[in-house]
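The complex appears here minus one protein chain, its other protein chains still in place.
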Amino acid sequence: MTVRVGVIGTGMIGQDHIRRITEVIPGGRVAAVTDVDLERAGQVAAGLPGARVHPTGQDLIADPGVDAVLVTSWGATHEEYVLAAISAGKRVFCEKPLAPTAAGALRIVEAEMAAGRRLVQVGFMRRYDAGYNALKDALDAGQVGAPLVMHCAHRNPSVPPYGFTTDMIISDSAVHEMDLVRWLFDEEIAATSVLRPRPTSKAAEALQDPLIVLFEMASGILVDVEVFVNAGYGYDIRAEVVGEAGTLALADAGGATVSRQGQRSGRVPADWRERFGRAFDAEFTDWLRAVAAGTTTGPGCWDGYAAAVVTDRCLHALSTGERVTVPVPERPDFYAKVDE
Amino acid sequence: MTVRVGVIGTGMIGQDHIRRITEVIPGGRVAAVTDVDLERAGQVAAGLPGARVHPTGQDLIADPGVDAVLVTSWGATHEEYVLAAISAGKRVFCEKPLAPTAAGALRIVEAEMAAGRRLVQVGFMRRYDAGYNALKDALDAGQVGAPLVMHCAHRNPSVPPYGFTTDMIISDSAVHEMDLVRWLFDEEIAATSVLRPRPTSKAAEALQDPLIVLFEMASGILVDVEVFVNAGYGYDIRAEVVGEAGTLALADAGGATVSRQGQRSGRVPADWRERFGRAFDAEFTDWLRAVAAGTTTGPGCWDGYAAAVVTDRCLHALSTGERVTVPVPERPDFYAKVDE
Amino acid sequence: MTVRVGVIGTGMIGQDHIRRITEVIPGGRVAAVTDVDLERAGQVAAGLPGARVHPTGQDLIADPGVDAVLVTSWGATHEEYVLAAISAGKRVFCEKPLAPTAAGALRIVEAEMAAGRRLVQVGFMRRYDAGYNALKDALDAGQVGAPLVMHCAHRNPSVPPYGFTTDMIISDSAVHEMDLVRWLFDEEIAATSVLRPRPTSKAAEALQDPLIVLFEMASGILVDVEVFVNAGYGYDIRAEVVGEAGTLALADAGGATVSRQGQRSGRVPADWRERFGRAFDAEFTDWLRAVAAGTTTGPGCWDGYAAAVVTDRCLHALSTGERVTVPVPERPDFYAKVDE
Partner (left out) sequence: MTVRVGVIGTGMIGQDHIRRITEVIPGGRVAAVTDVDLERAGQVAAGLPGARVHPTGQDLIADPGVDAVLVTSWGATHEEYVLAAISAGKRVFCEKPLAPTAAGALRIVEAEMAAGRRLVQVGFMRRYDAGYNALKDALDAGQVGAPLVMHCAHRNPSVPPYGFTTDMIISDSAVHEMDLVRWLFDEEIAATSVLRPRPTSKAAEALQDPLIVLFEMASGILVDVEVFVNAGYGYDIRAEVVGEAGTLALADAGGATVSRQGQRSGRVPADWRERFGRAFDAEFTDWLRAVAAGTTTGPGCWDGYAAAVVTDRCLHALSTGERVTVPVPERPDFYAKVDE
């Protein structure tokens, strides 16, 4: 079965996923698109044989020729479309954030529970990265004993000089590590703090960049995340888990080692596409397989909700300078891990 | 367009490519299979909705429901099936070797030239490996100046204790480097020698393992290849190009770095699937795209023929202990590089 | 001139330095020793041709055959011996800590200033480590722009099950990073906090191990130090400076890379001797040269005092769980950096 996907939002990330479904992975085709900019939606559809353009996301969701929905629109609109897809009984993949606020994410959780089956996957693609999976496998195999500390760095070469706020360093960047550590350690974040190092002079004036975000896991594991969105030199994602008997770290990717002019060098990825392209491929391959099989896989509503709760509290920690606890509710049985 | 592929040969490598076409990459589906063991072919077809089983390769090639042919049968049968596909005017992907002898490969070249268009791709998947492509890109960009020397190592953990001969170290293993260096340096191999180091005691008694195979390129670049098929510790493929201004080497792949018990360690791939899985994916994605577009891409008949000529001479060098020249004929205009 | 060194304290570290002066570096010989355990002092002296044994440190300092004094006794006795050496007008090398309290260190500073010339070097050997010097050189050369953040890890394989307290993780281990960051960034530590991750089960019950120690430099550079004294797997010292334009990290040391059993591995040092042996050699070579030349070099009283102030405040941070500011006084002109 080829899954007929409807795409809401044909911007940069939407187009990248359309390319992925069309040219890179098997199991799906794009049957319909829409966008707040209908002209753009039309241009994208023109390159997709048989794809319809719908005037609204609701129309697209209602289209009987659409088996499953991909939401890659502006974050503030995610809740509305995901709720509509749940109402329509269609599986939906929603790029992060599931909703911009914890309250919005909770409404989706409640709707999905009311619908009685899990229909939503949230776009936390790091769970599909080979490096992080190697960490998790080694951790779960007990290679370094119980985890105690984790050091992360999340560095972007740059963000646009206008429109990117300090809050977004938390909500757009650190949110990936929020989900990552929940998945890696299989437990919730219990408290968070945000530290403000000397800011780079290369960022917009009002931007506090980098930040150090601390997460205290329920078991006491302490995670520090350097989030630096104008790091300049490349897109560099680092992680080291320190356990009782050793450590596990992401290794640099392969390619070529160049020895010239007194230096032996390897490449740092240029951007998230280069670093996480294969993770996105694996994520969508997995999603389309699950849709075709009528099952659910990957991070779901509960994970999106938990990330939203942590984001809220982390923003509070940023604004107050205080350590704040994170009140993640008990995971309902409905969201027990069986499907993952 | 979904390319309907007919697969001749449903052994280990055939099944791996069937899985690839069916589950990993887009653009194709397996429409028909055959095998010298028809029961096995039937079992494989049972897992492929809509796939027919043909009693012979010729029947499969003649099937109007087959757009393109994949030859993964025993090497000695390749020539016959490739010639039949050319006769039928169908595009065909043939795993290496194109033919077990240079004479056989030449017959295919002549048939394809007579047919007037390029229909054949040969399975030299290293041309699709990200690491080798990073080497080639850096080399072509002049990062290390003109190439002078190349060091390669080609290590398998083990080969079966029976049936794997010393000749096969050349024809089955070193053949990959034969094609690789022709592609990397865009020139022919002009001479070859084979050296016999102290053999491992871990191999079958009659096996001379490892070998050092030397290739002298037309421009004088000297390539040494250690081929060691019972290296024990892993599947380890190394390469370093030494240029006038620096060197380029394959880097180790990513994953996790583990620090424990006084060691900091990374993983060596376990086998060719782990090391070259993505290269195979890219190779078949490229082939199916080309088939759908009615074009040709990748290594073709001429490359298969050149590898067969080098293999012949290299086996001669092995048996005589002498340096022997390699008489690769001039590349016909028909095989100019435009299509690649 | 061969410097005649008197050694106060012939325990493990004292004996290691005696070996260094006698067998590894030029410029000195051990002329006299003493120890709280005179029998041990006698045994050590027996292996040193011409070395006298003195009943007390004061006698040793007064010995006209002693040109310079090395204090490697128990930390609580350092102040007394350093003050006596200053009184005697003799140059003295004191292992860290200069004094167990800031008040004691300040008395030494005042005595040295009253004596009118710098006589004291403190044993912060990391300033002599090739790796840290490579970081400092690259930093000072502007290779990564202004520093913003530094990540450190300081891991010992283990500490004795009895007698090693959580406070000592600060005063004995983290003290090295206190001096290091002051030297590296050439500025004072302005505030500190201590975080308590989930403790390892491999340590003594009362020990909170690991700790995360935070230093805020005067310019705002934020330093995080994971100090883990029962890390089990080796003696592992890591550091990464994050600047506006890139990062600088300590590289693993050389030796052999072993590929076996599916792993490619390098060695993690077994202990501080293996990791910092050459730094100690360089440190003492430098000290003996300076003594012979009648000059002063390396970290001195002011650095020992500053470290003591930070240690005091850091212990306060540990006990209260609060961020505390560090009131390092203005560096007197007497301790301007000219001598270093």
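In order of appearance the chains are A, B and C, and numbering begins at 1 in each one.
FYI, a residue touches a chain if its C-beta (ideal position, glycine included) is under 8 Å from a C-beta of that chain, and two chains touch if they have at least 3 such contacts.
Because the structure is predicted, anything quoted here is derived from the model rather than measured.
Within the full complex, the residue among B:Gly42, B:Gly75, B:Gly232 or B:Gly277 touching the omitted chain is B:Gly232. In the complete assembly, the contact with the undisplayed chain comes from C:Glu23, out of C:Glu23, C:Glu39 or C:Glu205. Contact with the omitted chain, checked across C:Leu248, C:Val268, C:Ala290 or C:Val328, is made by C:Leu248. Mapped onto chain B, the footprint of the missing chain covers residues 144-149, 151, 153, 195-202, 210, 212, 214, 217, 219-222, 224, 226, 228, 231-233, 236, 242, 244-247. Touching residues on chain A toward the chain that is not drawn are 232-234, 236, 252, 259-268, 270. Although one chain is not drawn, its touching partners on chain C can still be listed: residues 22-27, 130-131, 134-135, 137-138, 143-144, 245-261, 266-267, 278, 285.
Assume only the chains that are shown with their structure count from here on.
Set against the C-alpha centre of chain B, every other chain centre is closer than that of C. Computed from the mean C-alpha positions, the centre of chain A lies at a distance of 44 Å from the centre of chain C. Rounded to a whole number, the gap between the C-alpha centres of chain A and chain B is 38 angstrom. With touch defined as above, residues shared between interfaces to two or more other chains in chain B number as follows: 252, 259-261, 266-267.
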